[in-house]
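This part shows chain A:
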Amino acid sequence: MMTSFLDVGELAQHIQAAYPDSVEEQTASHLWIKPPLIADVCRFLKEDPELKLEFLNSISAVDYIDHFEVVYLMTSFEFNHSTFLRTRVPGRGEPEVPSVIEIWPGADYQEREIWDLMGVRFEGHPNMKRILLWEGFPGHPLRKDFQDAVEY
Partner candidate 1 sequence: MNCSIGPDSLFHDNVLYRHIYNAIGEFIPSSLCWLDHIISGFLIILILVNGVLLGAALYVWLERRVLGRMQNRLGPNRWGPFGLLQPIADLVKLLTKEDLVPQGADRIAFLMVPIVVVFPLIAGLAVVPIARNTFLADLNIGVLYLVAITGLSTLGIFMAGWSSGNRYAMFGAMRGVAMLISYEIPTVLSMVGIVLLAGSMSLVDVVNAQHLPFIVVQPLGILVFLLGISAELNRTPFDIVEAESELVAGYHTEYSGIKFALVQMAEFGGVVAASAVASTLFLGGWSGPFLSGQLGALWFLMKLGFFVFLFIWIRATFPRLRIDQIMAFAWKFLFPLSLINIFATTLQVYWLRDDTGALSRGDLGLMAAINIPLALVTS
Partner candidate 2 sequence: MPIRTEPITVNIGPQHPSTHGVFRLRVTFDGEMIVDVEPIFGYLHRGTEKLAEERNYTQIVTLTDRLDYVASMTNNQAYCLAVERLMGIEVPIRGQYLRVMAAELQRIASHLVATGFLLQDLGALGTPLMYCFRERERILDLFEMLCGARITVSYMRPGGVYYDAPEDFWPALDRFLDYMPSYLDELEQLLAENEIILVRVRNVGNLPLDRLIACSASGPILRASGLAWDWRKADPYDVYDGLEFDVPVGTNGDNLDRFWVRMQEMRQSLRIVRQCVEQMPPGPVRAELPLVLRPPKGAESYGRVESPKGELGFYLISDGGISPYRCKIRSPSLLNLTMIKDLLIGWKLADMIVNLGSIDINMGEVDR
Partner candidate 3 sequence: MYGLGLAKGLMITLKNLTRKPFTIQYPEERVSQHPRFRGEEFGWYEERCTGCASCAKYCPLGIIKIVTSPSGTAKPQGDKYNLEVFDIDIGRCMFCGLCVEACPYDALFMGSGFERGRYARSELVIGIDELRQAEKRPSTWFRPQLENAGYSPHDGPPLSWKEVGREQNRWHQHEKSGARINRADIGEGRSSSAES
């Protein structure tokens, strides 16, 4: 028995039914949700009896120069399926995404880590401060335009 990945088309329809106009873009394998709605969609996916994606495997962020992409991977223990959910946040400043900590407390450290290393803020996170680096560290090292210090 392998963990199956949900079909993106069906998933998108399912989400659209509950949150119309929440899907930003979808391809054969990828599904992008509009950033302001991501937390709501996540809550829906977790509580929906047909999906029951109750376990958040990981949250990661990717820097695509012109935008950041936050990737959620979640799994249902009951149906043994998982899905990726993505959201694009444009801008190089400190873009904001709604936090999912209310839905999955397990997002706590990962969101802090993303803020620390990637510079994406999570709105609604109660303790949004650096986790691995020290306060006052210049910049966010996982960004592609981060310059290494000349000397350590």
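These made the cut because all candidates are chains of the complex that A comes from, given by their letters.
Everything that follows uses one rule, which is that a residue touches a chain if its C-beta (ideal position, glycine included) is under 8 Å from a C-beta of that chain, and two chains touch if they have at least 3 such contacts; residues count from 1.
Owing to the predicted nature of the structure, the values given are computational and were not obtained by experimental measurement.
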* **Touching candidate for chain A, same complex, options 1, 2 or 3** => 2
* Under the touch definition given earlier, write down the residues of chain A that touch candidate 2 in their complex. => 1-3, 54-58, 60, 62-63, 71, 73, 77, 80, 84, 104-110, 113, 117, 130-134, 141-142, 146
